[in-house]
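The other protein chains are all here in position, but one chain of the complex has been omitted.
Letters A, B and C mark the chains in the order given here, with residues in each chain numbered from 1 onward.
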Amino acid sequence: MADDLKTPLLDELEQGPWPSFVKDIKSMAGKKEMAKDLLRQLEKSYEDKRGYWKHGGLVGVMGYGGGVIGRYSALPEEFPGVSHFHTMRINQTSGWFYTSEALREITKIWEEHGSGLLNVHGSTGDLVLLGTRTEELEPTFRALTEKGWDLGGSGSDLRTPSCCVGPARCENACFDTLAVNYNLTHQYQDELHRPMFNYKYKIKISGCPNDCTAAIARSDMGIIGIWKDDIQVDSKAMADYVDSGMDVQGLVVENCPTGCIQLDGKEIRIDNSNCVKCMHCINVLPKALSPGKERGAAITLGAKAPIVEGALFGSVIIPFMKIEEPFEEVHDLIERIWEFWDEHGTSRERIGEFIERVSLAAFLEGIGEKPLPQMIKAPRDNPYVFYEEYFAEEGEGE
Amino acid sequence: MADDLKTPLLDELEQGPWPSFVKDIKSMAGKKEMAKDLLRQLEKSYEDKRGYWKHGGLVGVMGYGGGVIGRYSALPEEFPGVSHFHTMRINQTSGWFYTSEALREITKIWEEHGSGLLNVHGSTGDLVLLGTRTEELEPTFRALTEKGWDLGGSGSDLRTPSCCVGPARCENACFDTLAVNYNLTHQYQDELHRPMFNYKYKIKISGCPNDCTAAIARSDMGIIGIWKDDIQVDSKAMADYVDSGMDVQGLVVENCPTGCIQLDGKEIRIDNSNCVKCMHCINVLPKALSPGKERGAAITLGAKAPIVEGALFGSVIIPFMKIEEPFEEVHDLIERIWEFWDEHGTSRERIGEFIERVSLAAFLEGIGEKPLPQMIKAPRDNPYVFYEEYFAEEGEGE
Amino acid sequence: MATEVERKTDIGPPHYDQFLHPLIKENYGKWQYHETLAPGVLMHHGPAGDIYTVRVSSPRLVSVNFLNAIMDLADKYSDGYFRFTSRNNVEFLLASKDNIEPLKQEVEALGLLVGGTNNAISNVVHTQGWVHCHSAATDASGLVKSVMDELAEYFTSMKLPAKLRVAVACCLNMCGAVHASDIAILGVHRTPPKIDNETLPNLCEIPTTVASCPNNAIRPTSIEGKATVKVDEEKCMYCGNCYTVCPAMPLADPLNDGVSIWVGGKICNARTEPMFTKLAIPYLPNNPPRWPEVTSAVKKIVEIYAANAKPYERVGEWINRIGWPQFFDMAGIEFTKYHLDDFRHAGTTYRRSLHNRY
Partner (left out) sequence: MATEVERKTDIGPPHYDQFLHPLIKENYGKWQYHETLAPGVLMHHGPAGDIYTVRVSSPRLVSVNFLNAIMDLADKYSDGYFRFTSRNNVEFLLASKDNIEPLKQEVEALGLLVGGTNNAISNVVHTQGWVHCHSAATDASGLVKSVMDELAEYFTSMKLPAKLRVAVACCLNMCGAVHASDIAILGVHRTPPKIDNETLPNLCEIPTTVASCPNNAIRPTSIEGKATVKVDEEKCMYCGNCYTVCPAMPLADPLNDGVSIWVGGKICNARTEPMFTKLAIPYLPNNPPRWPEVTSAVKKIVEIYAANAKPYERVGEWINRIGWPQFFDMAGIEFTKYHLDDFRHAGTTYRRSLHNRY
């Protein structure tokens, strides 16, 4: 390590059991001025208790509007290594599966063209290449596409959809999360690369209501697995659980949110008409219980962080939809949603805020869906109904 | 009945098991033109499916601003008997207790001065004298006050407070509802009779969380009985319930909202730290259980019907207060509330809407109360905190 | 004559003390428990002895004749003492158990019902309607009479799973308990106010009128040189707030006024927290004198509730358990866009989880 790298505050973060990002940055500091100056600037931030980055500038690769976050040091004289420190967002694979063969190609490219630092992964799901110069953006992009990798989104565009491990390693998956994730990412390349929306649009895909991608909280559109029929029961495995001495009554029956489970000796009885598909019993008794056979997904819209009208969870727009190749029903829905949002939404208005502004009823009408009681917690409690059908003097009703 | 009283539609409402208001009005129609024309105009409303009353006018008794609702027929030529049809609101007694001796005085006065029709009682709780002429208002008032009765409120004033039967006939009463009701009605005669508020102010008083006066839903200020310590248990009576074969487990234990009851043979065990004072167990087992010994009331503010920002339930402003003669603590609180509302509220803004507009924090500060976690369901979930203490450059914090 | 005596003001109501039965005074604050002896008959036990309550229906809109008859019975059976409940029933307070039966008989002879206690439908909290109010979209007393004629058996028995509170209001002002009742019947206007441009300039202050509208639907305008207002019909939600401040903007519209049905509200804290009533049926026609569409809709809801709820489950608690989709199914009510909230906090009513029933 070079002598001029004095980072006593950061050095303290090399101690302790949790893996240290400081160690990792330092491991690049010998090879890369960028990494070294990143540490030096960060040390100054730790001293002064403030960041030293300028507000991002518009940089990118030819023909793309998103995928790169421009970043410049506010103190380029002091820290020339990070005078440019742009981020490139790369589409991760479905379910974040890699082989060493494939990922080594990326590490090689990034060591050559950038800081050698990454976020694996970014909060939206992208493989984030952290820190390079403007003039390296296009060469890095070419090297990446050459190996079959492409940029993710940023700005007012579709972001790289992400999905849970689903059918690749989970017994709960109610549809093929990886396939639909791959399909949508490819189907909407243009929307992903060229910001034309009112604001960002994130898609997250979870195979069941455990929602391991946090779709209900962090995606403008969630595709979340669900079933319509009865929970499947393996009585033999169920009896084994009881025999094992497990407190099925306390741990399962009493935790069912609708109290629709009864334990009768070694037998479990579920009033499926009252089961709200919360997954708890299936989670605790994975060998005995599994989701029903009539599987599909609920589509939720509108989750987002609090800026600016307060955080929103996604709300159910399609209570149940089959999710099957070639996913045309999903495309059709997405396109109806985008079209209506595009026409009536305003700039920097996320889909969730848009629906609240125009009202759920108007939104459903706009995208051509029928209102269903599954879309709400409860009907309105205020009497301010905008009646549209009424009787006119001449007797012609409308 | 006079020949000209043809009310075929209304006549149908004389049939059936439920007591008939039509019969009652008819019983006055022989003696009173007012009652007869009321029926005739009402019959026309039933035919035409619309009301025939004009928008109320300002009428009243000398020196009072409220207590009378002016009402004129829109068809005075057709129905001269109800060309004037004003309502007088009379303070009911605490708990709506009467003797025939006292009430007969009112029926006599009303038969003389008005239509002889009443609402017993109005939704706010007043004894409502339904229908008289402008020139009868003052004489009626004099006759009533002579017998010890006074007018209630209307318009932007205090309305007659009302209270549940409480200690007069209920084992659940946590304080003396009748006494405080009487006290407040007398203490605030001026506020009741001379509208000076931003809008109406209703007080309802229930002796326990069963809330038999609907204070939480229908009163700007609710005084609702509560206790702080442990539910009192009579073990003998408890054992009797169990012995009687009652399904205590199913009916009581499983209905406790916090699951804090355990039935152990004939013994009941309550985790009182988790009891939310819902009353259910006490209601089902009145002989065995009763509210604790440290009794008082929670004060709620802001309940109202939906006009115009949507209906509100009252919200807890004082989680616990002793309610004891001479009720000075209650007066003090009420006056702090009125003062702040008076100064900062706007016209036609109920106290509940006012609190929402200025925020609970500002309201508490305004009336000089400390924030407590019992006042909310949960702390804020948005990050938009208006920090007030901060550090300034020169090191002087604020 | 009356003018000769000194004018009294601000005397307030008489002290309640004088209206309490002596036995009640002795037991005041010391009651130990109660029992429901029969529908409409309660026994409260206190150290000084038991008091018996007989609860009797009232149409609430009554004549002095009705009250006089009640008072005659009170003199005869309850030492002249009686009260009214917060839901407008009459309660006779008897010191002697033996008086219960004869009193019941005389009450019934008057055409009144004994009941309303415990797991019953009690009296209907309601409002003025066409009998007295200028705002009314329907008649309250007539609706109550029509509905309770159908439901009387639930007043005189205690066969419901829990208490069932019905309320009626004749316009959106909801004078009464509509916003928090098990079942509520609400008169609705469904067309914007009809502006009387002749009288408006004299009767109403234009700025106050414009400001009265919660949805900014009212604009100042002028017609033939006279200042008046106009209403943006797209924005009007027929709330009637403008009419309250400006008499020249009536909403009454015989063709379109009608009745909506609401369910699932509750007030007491037992088990669950208080709940608002939710929209069940957005519109039924005004069909006096018997409102058959309304009575049969209400009856249907009561019956499926009675047949399906568990003990102590109020209507709202029952619906929460089975879910709204199933409620609409069972009640045979069509789910429409009108059920979807679009007011201030509409977003809080959206289903923001995967918890759902199919």
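Here is the rule we use: a contact is a pair of C-beta atoms (placed from the backbone, for glycine too) under 8 Å apart; a residue touches a chain by one contact, two chains touch by 3 or more.
These numbers come from a predicted model, not from an experiment.
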Query raised in the report: For the chain omitted from this view, which of the shown chains does it touch?
Result: A, B, C
Report summary line: Touching the hidden chain, out of A:M196, A:I307 or A:A392, is A:I307
Query raised in the report: Which residue, A:V68, A:M88 or A:L118, contacts the hidden chain when the whole complex is considered?
Result: A:L118
Query raised in the report: Residue-wise, where is subunit A in contact with the chain that is not depicted?
Result: 9-10, 12-13, 15-25, 27-28, 35, 38, 42, 45-46, 48-56, 62-64, 69, 71, 85, 87, 91-104, 107-108, 110-111, 116-121, 123, 125, 130-131, 139, 142-143, 145-146, 148-150, 160, 162, 164-165, 167-171, 173, 176, 178, 182, 185-186, 189-190, 193, 209-214, 216-218, 250-251, 255-257, 276-280, 283-284, 286-287, 305-311, 313
Report summary line: subunit C positions in touch with the non-displayed chain are 269, 273-274, 345, 348, 352-355
Report summary line: Contacts from subunit B to the absent chain lie at residues 209, 211, 216, 224, 226, 228, 257-258, 273-278, 298, 300, 312-316, 319-320, 355-356, 359-362, 364-365, 371-387, 390-393
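We adopt the following convention: only the chains that are shown with their structure count from here on.
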Requested in this report: Taking CA centroids for every chain, report which one is farthest away from subunit B.
Outcome: A
Query raised in the report: Just curious, how far off is subunit C from subunit B if you go by their C-alpha centres, in Å?
Result: 13
Query raised in the report: Do you know which subunit C residues sit against two or more other chains?
Result: 172, 174, 179, 239, 276, 343-344
Query raised in the report: Which parts of subunit A, given as residue numbers and ranges, touch two or more other chains?
Result: 381-384
